[in-house]
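Yeah, one chain of the complex is gone here, protein chain that is, but the others are all in their spots.
For reference, chains read A, B and C in written order, and residue numbers begin at 1 within each chain.
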Amino acid sequence: MTLTTNIQIFSSPLNIQSSIDWIMSPESGGIDVFIGTVRNATKGKRVIRLEFEAYEPMAIAEMEKIAKQAFEKWPVQKILIHHRTGILEVGEVPVLIAVSAAHRAAAFDACRFIIDTLKQTVPIWKKEIFEDGEVWVAAHP
Amino acid sequence: MTLTTNIQIFSSPLNIQSSIDWIMSPESGGIDVFIGTVRNATKGKRVIRLEFEAYEPMAIAEMEKIAKQAFEKWPVQKILIHHRTGILEVGEVPVLIAVSAAHRAAAFDACRFIIDTLKQTVPIWKKEIFEDGEVWVAAHP
Amino acid sequence: MKIKILAFGIAKDIFGTPSVNLELTNDATVYNLKYLLEQRYPRLKQLASYMVAVNNEYALPGDNLHERDEIAIIPPVSGG
Partner (left out) sequence: MKIKILAFGIAKDIFGTPSVNLELTNDATVYNLKYLLEQRYPRLKQLASYMVAVNNEYALPGDNLHERDEIAIIPPVSGG
């Protein structure tokens, strides 16, 4: 049986090429890939690096739920969700999502749904490290 | 000066990794990548391979126009559009689009706009080769 | 009953440790747990919000807690 989901948390750099190799198949016509990258600034303030922490078993369970919802909502073929933990420098990739489908609309819709929902429900936390301090994102009103 | 568009037509396989290396930058926070792939069937009929022909100078000009429109419509940073010509086997990649932006919504919107518009306006033609014949796609009502 | 509570993100900073043990009555709910934690760690109340997870699932305030449950404090998430 070919697995249709590939959901993992890594403490080492994500491999974009091997993720794309995994998502491609002779049945698919369109693949949408979302790559989150560490930006050098947030709200005009220079970011030095980010640190990601995950409640791993629950984060995996929540990502599996999101993938299941996406399969129910759109005719997609495979879903890959890879998330980093640990310290990431500017330009590194905290999250990689790839969705394949016979037709592109489903791949686009599902990929966007997955990243939007992941940011709302998956227990992973990002600390922004600035030159003069650090802050857990979204913790305070 | 850093180029913000990378629009090319290739007669050899597209390089996904080097395209993603090009699109990534310290200013970007979200990258959306669309990968078109040759599907093994169309309307239930088995596809052996595809053949793409381009009116190259006009195709480049039309893709440049689409990129310009995307820059006008959304706050995106870089746009890459690579398209293949020649004979492609099942699983190969005829088109690769990548868009970077500070925030992901613009990257998703622009990437989808680019592939949707490319399919309507860019003078490139696809011939589907079946076991029992071949047909130029979209030529007939 | 004695339960162990995992803390993540800013909750770990507030607790000063990745897990704490708490003594609760056997009929304790998520609501009771939050009340006790906020008494012991008033800074919890300054969070935009926080959730409690029981056995890797988001829990509701009325849900009961049990001795061997895996309890976690989930401050506002910010992955992706």
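We adopt the following convention: a contact is a pair of C-beta atoms (placed from the backbone, for glycine too) under 8 Å apart; a residue touches a chain by one contact, two chains touch by 3 or more.
Quick caveat, the model's predicted, so the values are computed rather than measured.
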Legend entry - For the chain not depicted, the shown chains it touches: B
Inset, instruction - Pick out the residues on chain B that sit against the missing chain. - result: 36, 52-55, 57-59, 61, 83, 94-95, 115, 118-127, 136-141
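Basically, only the chains that are shown with their structure count from here on.
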Legend entry - Chain whose Cα mean lies nearest the overall Cα mean: A
Inset, instruction - Calculate how many whole Å lie between the centre of chain B and the centre of chain C, each centre taken as the average of the chain's C-alpha atoms. - result: 48
Legend entry - Separation of mean Cα positions, chain C and chain A [Å, integer]: 26
Legend entry - Multi-partner residues of chain B (each touching 2 or more other chains): none
